[in-house]
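The complex is shown incomplete by one protein chain, all other protein chains being positioned as in the whole.
Up next is subunit A:
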Amino acid sequence: MAFSLSVLAIFWLLCVACILRIFSLLPAQKSSGRVRVSNNTSTTRKLAVFLGSGGHTSEAIALLSSLDFTRFSPRIYIVSDGDNLSAQKARDLESKKCASSSGNNFAVLTIPRARRVHQSLFSIPLTAFWSLSRCMQLVTLSPLLSSSSSQPFADVLILNGPGTCLSLCIAVYVSKFIGCPAPRLIYVESFARVRSLSLSGKLLRPLVDRFVVQWPQPLADGGRGDSFGWLV
């Protein structure tokens, strides 16, 4: 009796510790995160971006086209399995931006989709789990196994939907949970969302370090986030 009680107590203590740990990892909900002291003295930052197909990809490519690629290098483009169009758009952007410089410093990586279009509801947990495990391999495991294990898989990860980007966000949180270096998360809501947030926007809003929208109205609820006008 006393034994089973102590097992139960330890179990509950572990649960509480996990929950407290997760809460400690969440970004401050009120501050916009504008003040950030970086101890990274390197002159370049490793950038990762998820290309979520269709309009998501177009907007992500437009966002990246704004950046100085001599600062953000190397660049990792993450695309869904079979999304050749997004992979091609990434290569087109690279050849456009780096036409003058020698040797492009980028990679295109694929992850399985969390949910395919028209997929039946009951099989979603299976594909979502498969997608998450591949994301964890990419985000959490590969930096641990590489020679420079103090380096995160990227310094910053840009997300703009749809669903599969939640898998990447969770994988980043797994890294944080076990105390490994993790990328800063930036979510940019679509230009199409004028009055309300998308489902991925709503889900990722409390989790990402920086939440950015392109029209002011979705922030009228007083929740966290910034609006700098149109970014694409």
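One rule holds for everything that comes next: contacts are C-beta pairs under 8 Å (C-beta built on N, C-alpha and C of every residue); 3 or more make two chains touch, one makes a residue touch a chain; residues count from 1.
The rule is simple: contacts and distances are computed from a predicted model.
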Listed names "AP-1 complex subunit gamma", "Ubiquitin-like-conjugating enzyme ATG10", "Pescadillo homolog" or "UDP-N-acetylglucosamine transferase subunit ALG13", matching UniProt entry of the absent chain: "UDP-N-acetylglucosamine transferase subunit ALG13"
Residue in contact with the excluded chain [from A:Ile111, A:Val139 or A:Ile186]: A:Ile186
Contact partner of the left-out chain, one of A:Ile124, A:Val156, A:Ile170 or A:Leu203: A:Val156
Option from A:Leu25, A:Val174 or A:Leu231 whose C-beta touches the chain left out: A:Leu231
Selected residue (touches chain absent from view) among A:Phe106, A:Trp130, A:Phe177 or A:Trp215: A:Trp215
Subunit A residues that touch the omitted chain in the full complex: 33-34, 36-38, 40, 45, 54-55, 58-59, 62-63, 65-68, 71-72, 155-156, 184, 186, 188, 190-196, 209-210, 212, 215, 226, 228-232
